[in-house]
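Here the complex is missing a single protein chain, while all its other protein chains stay put.
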Amino acid sequence: MATDKKLCLSGRGVTKVFGIGRQKLTAVDHVDFDFHEGEIISIVGESGSGKTTLAKMLLGLISSSEGEIYFQGQKRDIRSGRKRQEYWKNIQAIFQDPFSAYNTFHKIDTVLLDCIRMRGGKHLPQARKVELMEEACGFVNLKYAELTHKYPFELSGGQMQRLMIARIFLLKPKILVADEPTSMIDACSRATILDYLMKLRDETGMTLIFITHDIGLAYYVSDTVYIMERGRFVEHGSADSVILRPREPYTRRLISDVPKIHEPWDLSTVVFA
Amino acid sequence: MGHTIRQIFRSGKFVVGFTILMSVLLVLVVYPWWVPDPPLQILGQGTFFPPGIYVSAYDASNAPVLYTLNLRDAADKRIESRLSQEDRLAMQEWLVADGLPESAIDLADTDALLALWEEHYEPDRRLPGMTFARMRYYQRVDAGLDSLRSAGGGEILAARNPETGELEETGMVKLTDYANISQVANVRILPLGTDNFGRDVLTQLVAATGVSLLIGFVAGLIATAIGLTLGLLAGYIGGWVDDIIMFFTNLFTVIPTFVLLILISFSIGQDQRGAITIAVVIGFTSWVWTTRSVRSQVFSLRNRDHVNLSKLSGHSLPRIIVADILPYIASYVVMALILQISSGILAEAGLSILGLGPRTTEVPTLGLMMNWAMIYQAHVLGNWWAYLPVLLTIALISFSMNLMNTGLDQVFNPALRD
Partner (left out) sequence: MPNPILEVRDLTTRYITRYKESVYAVDHVSLKLEEGKTLGIAGESGCGKSTLALSLMGYYFPPLHYMGGEILIDGQNISGMKPDIVRKSILGREIAYIPQAAMNALNPTRKIIDFIGDVVRAHDPSWNRQMIYDHARKTFEMLGLPAEVLQKYPVELSGGMKQRTVIAVAVILSPKVLIADEPSSALDVTSQKMVIKMLRDMMESGFIKGMIFITHELPLLYNVADEIMVMYAGQIVEHATAKQAVFDPLHPYSKGLMGSIIVPESGLRDIKLTAIPGVPPNLKNPPAGCRFAERCQYARAVCRGTSVALSAADPNRLYRCVVPEAELRRLYQSGD
């Protein structure tokens, strides 16, 4: 693990409880984590493990019920709207479903102009804004001239997700949380999306947090893997150590249950529950 | 936006509903040009004049020119309308006494009756048991029939001489005299007759439709505005704000709205209840369902990623509500508004029928017209023109609005598209 690097985001006892009384549901249960600058982290869990809730807490979209999150070594304070907006200059997200991630009433320009405004470029001359948008679209191999005046839903899923990356390119945050960025798009477009994300990280040195249920994907992209089960981290460490030499029974079971192609997928051990 | 409007007008149901409503509005605008009378002016002395064209009898007989027309069946028509039921019965009695079987006489068939009368009646014959007075009566009936049929008959017009006090002949109206209706000074068409106070029902109906639409519109706007605001707040902010709003919403849900409406209207008192007051009362009692459904829609919208993205883009709460939430529920809110307007009209009608509508001296409303018709027993007396057109208007407006609503639903809800 890259212990020599500076801490970027960390948490102590972070907990989220939904509901009250007997309907109480602990989605995230006292988790501790240390994400370093420039690291690629995967948080792996099955559906209902609380990984998306954790992602939303990291993003500051929902508050935590308990525990503290530290940003660059400082206690994160996002109680006021102004402070939240300041925080969101540093942390951004890519969501799972590109079809629901855009406001369908706004054209693509609006999405990109929002980012320029957020970087303090509200009063730039129009030509400079267009230049920036062209650059961002060019980064993900989209043509701005073809996109301007179009609505997001006129693009394919892969293109929409690339536009999301263009947005991040404009914003250049310190941390990017990618919540299942490839699970809704076809396998053939997946590599493209991952390539652009990696290129973006190499250029900006940002911390990349993948939230995924796909252990293969986590292994492929990340330096550090956190395995989450029912709101808790059961195991974490370097990708090689966690995926190839898992210590915890849950991780072992999870990895053995994923179908593979070079190693046998043993069905004889299956016990009907 | 333009695209959406084109889509809406491609929906047959919406277009039909919209056309009906616009036609109604057009009538509301055009009609006062044609009949400028105030809607509550009392025209007739008496109640429930039937629909028709009213011609001044005086002006007709004193028309500048009287034309002579010799129409073949004029006499028969005249006799038909003048021969009273009493006379007919008397004629039957004579004929039966003359030996005809009662079954051979059809009182409704004037021609056959007269033919029999011609054939059997003898003015000087005194049937057994008949008084002298009765015989004279028959002679008068017969003479009347003759004069109605004779070519030279007519009636003398006379006026009292202001000096002598004597009646002097001023003219003669012959049976063959006709006045052209366009030359008659006073003609009034009452297409739907008059009501119990002698007021023109159609003029009143047009005015009432306008007032009722206004009441519906004001009530609908108020209800939708309250419902939308509370629904947005409850759904988007959630937490204790949601709890408080939902507490009141649930409170209003379990109290039957109409009962509440009656109680409020009653406590305001007859003198204070204007049309707008009623509209406001209706508006303030019918926001509940809009709140509930806006809240649930916003609830699911606020967890959508595009709202999260908007937050991450640094947008403020009002902007997120206006730009990222409202457009998604706009179609629904428009539909709710249309339904609220039509139910506002119905609520006013319901209140007024119970006598709790706007005070009765200023403006008519559809509900008030129903109320008056009911109090004066138009439905018992068979005076259909006093209530049926009102009912049809209410039905037409509700129908057109519901049709528009269904059409909008089809456009905005992909699951209902065929």
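Just so it is clear, A and B label the chains in written order, and each chain counts residues from 1 on its own.
To be clear about the criterion, a contact is a pair of C-beta atoms (placed from the backbone, for glycine too) under 8 Å apart; a residue touches a chain by one contact, two chains touch by 3 or more.
All of these numbers come straight from a predicted model, not from anything done at the bench.
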**Study point:** Left-out chain, listing which of the shown chains it touches
**Key:** A
Exercise for review: Using the touch definition up top, pick the residue from A:Glu68, A:Asp186 or A:Glu203 that touches the left-out chain.
Suggested key: A:Asp186
Review point. Where the complex has a chain not shown, which of A:Gly13, A:Gly138, A:Gly216 or A:Pro249 is the residue touching it?
Key: A:Gly216
Revision key, fill the gap. Missing-chain contacts on chain A, rising order, are 46-47, 156, 158, 186-192, 194-195, 213-220, 239-240, 243-244, 253-255, 257-263, 265, 267, 270, 272-273
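Keep in mind that, in the parts below, only the chains that are shown with their structure count from here on.
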Exercise for review: Please compute the C-alpha centroid of chain A, do the same for chain B, then give the distance between them in whole Å.
Suggested key: 65
Point to revise | Footprint of chain A on chain B - complex, ascending | key: 304-306, 308-317, 323-324, 327-328
Exercise for review: Can you check the complex and tell me which residues of chain A touch chain B?
Suggested key: 56, 59, 61, 81, 84-85, 88-89, 92-93, 95-97, 100-106, 114-115, 117-118
